[in-house]
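Then we have chain A:
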Amino acid sequence: MARKSHVQTTINGEAVEFLCEPRQSLLEVLRDELHLTGAKEGCNNGNCGACSVILDGRLVNSCLVLGVETDGKSVETIEGLADPDKLHPIQDAFLENAALQCGICTPGFIISAKALLDQNPNPTEHEVRYWLAGNLCRCTGYDKIVRAVLDAAAAT
Partner candidate 1 sequence: MSEKKEYKVIGTRPIRHDGVDKVTGRAIYGADFQITGLLHGRVLRSPHAHARIVSIDTSRAEAHPGVKGVVTAQDLPEAEDKIADLGEGAVSLKYLCDNILASDKALYKGHAIAAVAATDPHIAEEACELIDVEYEVLPPVLEVRAAMEPDAPIIHENIRTSSLGETGDKPSNVASHIQFKKGDIEKGFDEADIVIEREFVTGTVHQGYIEPHNATALYNPDGQLTVWCSTQGAFTVREQLAEILQYPISKIKVVPLEIGGGFGGKINVYIKPVAALLAKKTGKPVKVLMNRADVFEGTGPTPASYITVKMGATKDGKITAAQTSMAFEAGAYPGSPVGAGAMCIFAPYNTENVLIDGYDVVVNKPKTAPYRAPGATNAAFGSETVIDELAEELNIDPLEIRLMNGAKEGDHRADGPVFPRIGFIETVEAAKSHPHYTAPNGKKHHGRGVASGFWFNIGLESSVTINVNPDGTVNLVEGSTDIGGTRASIAMQAAEVLGIPAESVNPTVVDTNSIGYTAVTGGSRTTYATGYAAYEAAQDVVRQMIERAAKLWDVDEANVQFTDGEFSSINGKEEQISFRDLSARLGETGGPVVGRATMNPAGAGGAFATHVVDVAVDEETGKVEILRYTATQDAGKAIHPSYVEGQIQGGVVQGIGWALNEEYIYNDEGEMTNASFLDYRMPTCLDLPMIDAVIVEVPNPGHPYGVRGVGEVPIVPPPAAIANAIYDAVGIRMTELPMSPDRLLKAMGKI
Partner candidate 2 sequence: MPVVAIPALMRNLTDGEDSVTIPGATIREVIDNLETRYPGTKAKLCDGDRIHPSIGVYINGVVTRVGMHARVDADAELHFLPAIGGGVVSD
């Protein structure tokens, strides 16, 4: 086992320090070290998007980022989206549109949608579909997810 590194980062606006092995992905660190299990492992090779987080404003698959790479950076995860007494408009739109079934891909889709709306507040349906093509959902057929993101864009 390699010696653990000391990493100082910001997660959902809070300063966080952790120890991790160089081989541990950000996804492993979030889930196993920090117990932030909202990001899910679906494939562990960047093809499903269930582990999506925002790293310094950029959408990434946390399974493809090493924990040590986040030193000095800022990470946004699904756990940081809602206010204590109010959901984020994208979360509300997912609930109102019934845009989830099993829910395993939902945190990844919501984070991806947030990254899209942060840079393009009024996307077309095609732009939504293009942007979300890196997130797999096997339950919904995507129809209600796309509608939810369009609704969230219209609401904000």
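Please note the rule applied: a residue touches a chain if its C-beta (ideal position, glycine included) is under 8 Å from a C-beta of that chain, and two chains touch if they have at least 3 such contacts; residues count from 1.
The candidates were selected such that all candidates are chains of the complex that A comes from, given by their letters.
Just so you know, these numbers come straight off a predicted model, no measurement behind them.
Set chain A beside the options 1 or 2, and in this complex the one it touches turns out to be 1. Partner candidate 1 is touched in their complex by these residues of chain A: 1, 21, 23, 31, 35-45, 47-48, 50, 77-79, 81-82, 87, 91, 94-98, 100-107, 110, 128-130, 132-147.
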